[in-house]
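A protein chain is absent from this complex, but the other protein chains hold their places.
Think of it as A and B in the order they're written, each chain with its own count starting at 1.
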Amino acid sequence: MPTLTYLQAISSALRDELRADSRVLLMGEDIGVFGGAFKVTDGFVDEFGTDRVMDTPLAESGIIGTAIGAAVVGMRPVCEMQFSDFISCGFDQLVNVAGKMHYRQGLAVPLVVRLPSGGGFSGGPFHSQNPEAWFMHSPGIKVVAPSTAEDAKGLLHAAIHDPNPVCYMEHKHLYRRVKDDVPSGVYETPFTARVAQPGSDLVVIAYGAMVPVALEAVSDGLDGASVEVLDLRSLVPLDEEAILDSVERCSKVVIVDEANATCAAGAQVAALIAEKGFESLDGPVVRVATPDVPIPFSPPLEQAVLPGVDRVREACRELLAY
Amino acid sequence: MSSSPTDVLVDVTMPQMGVSVAEGTVVGWRVEPGDRIEAEATIAEISTDKIDTEVPSPASGVVAEILVPIGETVDVGTVLARIAVGDGSGASQPQPLDGDTAGAPTTETKSSSPSPAPAHAVRNGDRRYSPVVQRIAAEHGIDLAQVPGTGRGGRVRKQDVLAFVETEEPPLHIESPYRPEPVAPAAAVAPGPVVDGGGLSRMRRQIGEHMKRSLDTAATCTTWIEVDMARVQSARARLGVTALAFVSRACIDAIREHPALNAWLEGDRYTRHTDVNLGIAVSLGDDGLIVPVIPRAHELSVEGLAARIKDIAGRARSRQLTPDDVQGGTFTITNPGQYGSIMATPIINQPQVAILDFEAVIKRPVVVTDADGNDSIAIRPMTILGLSWDHRALDGALSAQFLATVKRNLESVS
Partner (left out) sequence: MATHMAEPAAGGVETTVDHLTVEDRVWLLRAMLLMRGLEERAMSLYRQGRVPGSFYDGYGQEAVSAGAAFAMGPEDRLCILHRDLAAHLIRGVTPTRILSQYMGRAAGITRGRDGNVHFGDRKLGCVGMVSMLPDMMLVATGMAMAFKLRGEKRCAMTWFGDGSTSRGDFHEAMNWAGVQKLPVIFVLENNQYAYSTPVDKQFAVDPVERAAAYGFVGVTVDGNDAEAMFEAARAARERALAGEGPTLIEAVTMRMHGHAAHDDMKYVPKEQVEEWRKRDPIERQEKRLRELGIDIDGLRASIKAEIDAAAEEALAGPMPDPATAVDGVFCEGEAEPLGDGQAPWSGFASDGGAV
């Protein structure tokens, strides 16, 4: 089993899909000849040609809208937004045309939008966002967010096979920093949560780049406490069963969001726990999230707002002692 | 003109001319009651905020009644007039918009899955208990007031009540057969017989006589020793057994080294026993106490002892002991520690020669000496074991040695 980085795993999934299914089409800005802003599709044009690895005009609404058209006549487009932030330019097509089409017209739109997300590298307000909550809030769109290389490949395969629009949140910070053993060939990771580390005294619920942060925060043994880390992996559908199971066993919960706190994915998880997990709770549901600010550019400012290992560790420590 | 009784009446209603329009005004009627009208022909004119328009008749028939006069403003949906559609009129009878049509299934909206009834956060003085703590306590019949809290501000954490459950006792107290039943005491204790002119039950009097006789017979002395119970505590948590079981085993092992403690003295007749038939004093509440016996207790491991103790204590309280159960004891342990008392002067259970009293385990600051001989203060869970012994059969040194062995056994539990 080869060891791949998170980014290589994404490339691997795209390559395997292009080989296996002639309906698959990649669309995005600078993904063809240039190989992509992050080199995800580096070399693809040589194998698959410029038709299937399409360099589009600079038009996010155009990319999503034409992808919808291609999807309803039998293709499987995988669109790339160069940065997830730019999805706001294609928001209308994604939410109003793609998201609502099956409910209204019974017409499936099998479309994937890859969204390189997240901060931590002085990208500033327009290159660092985590916009998944906008799409969790829009009916008809699925949202997934891998944190490991293995899941990055498996979730992308599953997203491409899914007959619905899927937002695939790939975290830029994990591209080259996360490596694991990744099975070869086409396989699917289910749209469920995964226990990254089992425990019994407290559970940290996180997804994407916050999963490695959580694992590191609890790794030095918080005074001997046994802490579980739950990787959500799928935001729509949200794995209620797994969340409530962890809460029942651990009774104390810290939820981590890199996205801005208000109405982030973690807010929905917290509401779910308050409603359906109340009887298992031995303490308040604690959230660690980026405050409601645009992500700043200068490193000390950016580090001050993004949830880091220390903040997560401190929250766990306090809640354990409660 | 009235409609015939077989006629169906069709309503003409005020339409909604635009999503935000809520009302309209009738500005003209093209018909009077009794007039014939065809479907789709204009029957009235209305005016709204957005537009003035005509209202077509929904059916062919005879105008039965006009309900809203010219100039009146009514809400959208208000019936303006009615048309009688008789049999054989041949007109279509359109169904009303609200869907009361044949074939429209009446369905109930799906009820959301019922959420569990939330536990009330109970306050006990300054203490609040979280839902999960409440639930665990209820499942195991635990009085949360007994549970010490290690959380912030002394709150009872889930771990605290679980530890209490696992050991069936407070973490820093010892399982005691004196512990009352979780249910209301009144239910567990059968009321004793009422004696004319007396206040004590028969059992109480019998116990009293036994105790008096013991004190009159034996030369009763009591010796005490302090024991560090830290290792017992952790072993206890690991095995899920009571500290009493460990104390029992420690006594049995000490009896091996000091067999004089396991004997009967009846008048002049002195008998040492090889079997250790261990008596455990069990409180019966108002009825007093009883001492059922675990025969051949030396054959039992700590876990085995714990199980037997639980069993006889339970049977004692539910009045299921047989006479055999209370015969033949060679050594007795009494363990009234859950109330926090630290020392006592127990009375020997005749015809035995000794009785061990095991009270509360309390965290104390103690001096500990390390391998290099350096002293420091540490916090240890300490208990004071008391041995009442009969000076006719034993002496102070022997008793002290026995206690020292018990101490050594307990402090070296692995």
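Keep in mind that, in the parts below, a residue touches a chain if its C-beta (ideal position, glycine included) is under 8 Å from a C-beta of that chain, and two chains touch if they have at least 3 such contacts.
Computed from a predicted structure; not experimentally measured.
Engineer: Counting contacts across the entire complex, name the shown chains the missing chain touches.
Structural biologist: Result: the unshown chain touches A, B.
Engineer: Among A:9, A:31, A:45 or A:70, which residue is in contact with the omitted chain in the full complex?
Structural biologist: A:70
Engineer: Among the options B:58, B:292, B:351 or B:381, which residue touches the chain absent from this view?
Structural biologist: Missing-chain contact among the listed residues: B:58.
Engineer: Looking at the full complex, which residue from A:105, A:219 or A:262 touches the chain that isn't shown here?
Structural biologist: A:105
Engineer: Considering the complete complex, identify which of B:16, B:73 or B:201 is in touch with the unshown chain.
Structural biologist: Residue touching the chain left out of view: B:16.
Engineer: Spell out, residue by residue, where the missing chain touches chain B.
Structural biologist: 12-19, 21, 40, 48, 50-56, 58, 76-77, 92, 94-95, 97-99, 101, 103-105, 107-110
Engineer: If the missing chain were put back, which residues of chain A would it touch?
Structural biologist: Counting over the whole complex, chain A touches the hidden chain at residues 25, 51-52, 56-57, 59, 61-62, 64-75, 77, 92-93, 96-97, 100-110, 139-140, 142, 163-164.
Here is the rule we go by: only the chains that are shown with their structure count from here on.
Engineer: Considering the complex alone, what residue numbers of chain B touch chain A?
Structural biologist: Where chain B meets chain A, its residues are 115-116, 118-119, 130-133, 135, 151-152, 155, 157-159.
Engineer: Within the complex, which stretch of chain A touches chain B?
Structural biologist: 201, 251, 275-276, 278-283, 321-322
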